[in-house]
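Just below is one structure, and these are the notes that go with it.
Here the complex is missing a single protein chain, while all its other protein chains stay put.
So that you can tell them apart, the chains are marked A and B in the order they are listed, and the count of residues begins at 1 in each.
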Amino acid sequence: MLLVVQALNGLQFGILLFLVAAGLTLVFGVMDFINLAHGVQYMIGAYLGATLAAATGSFWGGLLLALPAALLVGLVLEWLVFRHLYARDHLSQVLATFGVILFLNQGVKFVFGAAPLQMPVPEALSGGVPIMEGLLYPTYRLAILAAGLATAALLWFLVERTKAGMLVRAGAANAPMLGALGVNVDRLFMLVFGFGAMLAGFAGVMAAPILSVEPGMGDNLLILAFVVIVIGGIGSVRGAFIAALLVGLVETIGRSAMPDLMRLFLDPSAARQAGAAMASMLVYVVMALILAVKPAGLFPVKR
Amino acid sequence: MPHLNTSRRMLLAAGAAGLAAPALAQNAPIKVGLVAVLTGPQAALGTQLRDGWMLGMRQLNNQLGGRPVETIVIDDELRPDVAVTKVRAALERDRVDFVVGVVFSNILAAIMRPVTEANTFLISTNAGPSTFAGRGCNPFFFATSYNNDQVHSVMGQAAQDDGRRRVFLLTPNYQAGRDAMAGFKSRFRGEVVDEVYVPLTQLDFSAELARIASLRPDAVFTFMPGGLGVNLVRQYRQAGLANIPFLSTFTVDEATLPAQGEAALGFFSGTNWAPNMDNPANRAFVRDFEAAFNYVPASYAAQTFDAANLLNGAVRRVGGNLADKNALRAAIAAADFQSVRGAFRFGANQFPVQDFWLAQVARRPDGRFQTETVRRVLEANVDPWAGECRMPARI
Partner (left out) sequence: MRWRDASLPLLVFAALAIAPFIGFGQGHALTLLARAMIFGMAAMSLSLLVGGAGLVSLGHAAMLGVGAYAVVVLDHAGVTEALVVLPVAVLAAALFALLTGAVAIRTSGVHFIMITLAFGQMAFFTTSSLAIYGGDDGYTLFSRMEVAGSRFLEGRLAFHFTCLALLAGTWLLVQALLDSRFGRVLRAAQQNEVRAQAVGFAPYRYRLVAYVIAGAIGGMAGVLLSQAAEFVAPAYLTWQRSGDLLFMVILGGLAGPHGALVGALAIVLIEEWLAELTEHWRMIFGPMLILCVFFLRGGLVGLLRR
């Protein structure tokens, strides 16, 4: 039973990762643009959600207003900074988007202060489902799971079944060809970019009630999101989905299983500490192994 | 102000004797390097610390013992080598007379040698690692806070006193976390049902919460500073575990309560100070702090506010003359000031000998949250490392 709960937790964390990674992999795959600032868009989403929820007095008000606001922030950033980087090499993109991270991480601290903010869980979802003896599984977490799966399904539909999605897939395989065929590549890029920013913002709002909303909260998630898109194969939404769930499960289950595993070799207190260190590394070990066997990731986009 | 007159008279006398230089130094401002983490995820703690000092300066008319003060704020960025570079600059370029502050032990460890080897007094207002309380104690080092082990052992004692038999321990996997667990276990005699170490970057505690639920302990003890604690407390409440008593250190305090809010209500914390402590100095401190900065102070602010008043008393005692280090050290050790904690004195290792309390999170009538003392757990407690300290009598 404990394993089922852990698996559920892993899936829920994976879903959150997927929402961030989906935008990242599309922007990278379609536009060949490495956007380190994708993590701060998640942070901006969380801050907007928390502030707007406090202003409107309800979670739903915060959520509904934060989504277009996150989209707007994404588009403004695109217009101000990112647009001028599409034609540049990866290293220039990395340096400039790092500049954006520095500015915005410090910027939210300047505006909102350094202390973490709070966003309440919506009343309707504040309860819990008794899932095992003495443990409630919060309804809100189930809602995250459901919302994430629904978003994933919507994304799948958009990418696989609509004309815009077809263009996006074509762009991931060969972007210059699209331009040659007369597609308005600039507009497609803006669409993909704005959508990715909104997904990251959505993840931020959803995470705000359970995680602490603070400056720099996107940085570690960004690294995990990069792990996800590399394992999944760059540009592949399906790959990102499966890799995100894999990373979520490895993170969560590894954390509880590694110390027990180490206990087979070490005395209990050394095992706990070594196990915890090993568990932190596990995701990276898995990535290194996968890349050693499949250098282009699990679901490489065919070129 | 009598002190000013004295020094002016001394100036005249000295000028007549043609020895103006040392006396002139008495009118120059005292320079204080204030080290706090002001950027990054832990900046809220550093902000508390800095504001505690700033309030002290405001109340003292920006003077220590009658001499004007120039405070140089140093952001350590929680990066040890950056802290060393900046502190060295403060020591050598700005020639600071005191270095005050420091939230985290690793930063204190990094700047300890540069500061004390420059024969400058270092007053830690939060970090209190065991090394510097025991073998590594130093005549130039004072702490107005505590030794790390003490705070955690308070919760061990409280759990013991309350008859808790089976306790679950949870902490981040780093040095301070491991020390916290050792501190708790030094006074707790019951059974530790499990001891879990999580990465410092952990966001989600559901794996650990499920484990707690399956083990059904009498209580949980945890040390989860900053954002980690915010996440843990909210998720603990949401998982319906709040019926298992939540014992903690540095996890629910005024720096994190604004983000934890109701989720932390009724949770326990071990501490040497709480905003509701009933003495005139503390009432004035909390009132003025909230008026000035519009948030509730935490122990980081209180201990740094104490440091401002401590130094004020010490500089007054030596008549503003900071050149005689032995006299200045004796004046600081005398702790001639009104602490917000009530009685305050230093032990032989220059760490405070003080009471420790069990505190609980409560909602104030104005809707804000704060920790409030429940009962005194340890009285005039000397930290466990003091015996190992061989403090030289003279510098």
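Assume a contact is a pair of C-beta atoms (placed from the backbone, for glycine too) under 8 Å apart; a residue touches a chain by one contact, two chains touch by 3 or more.
In this text, all values refer to a predicted model and were calculated from it rather than measured experimentally.
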item: Displayed partners of the chain not shown (whole complex); value: A, B
item: Per the touch definition above, residue among B:K31, B:R88, B:R283 or B:R317 touching the missing chain; value: B:R88
item: Candidate in contact with the missing chain, chosen from B:A44, B:M57 or B:M112; value: B:M112
item: Residues in chain B touching the chain absent from view; value: 38-39, 73, 75, 78-81, 84-86, 88-93, 105-106, 109-110, 112-113, 129, 173-176, 178, 199-200
item: Sites on chain A contacted by the missing partner chain, in the whole complex; value: 28, 34, 81, 84-85, 88, 90-92, 94-96, 98-107, 109-110, 219, 223, 226-227, 230, 234, 273-274, 276-277, 280-281, 284-285, 287-288, 291-292, 295-297
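Going forward, only the chains that are shown with their structure count from here on.
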item: Touching residues on chain A, where the partner in the complex is chain B; value: 1-2, 5-6, 9, 12-13, 106, 109, 113-118, 120-121, 128, 130, 132-138, 140-141, 209-217, 220-221, 252-253, 255-256, 259, 269, 272-273, 275-277, 279-280
item: Chain A-touching residues of chain B, taken from the complex the two chains share; value: 38-41, 43-44, 46-47, 173, 178, 195-199, 201, 203-204, 206-214, 216, 226-228, 230-231, 234-235, 238-241, 255-256, 258-261, 295
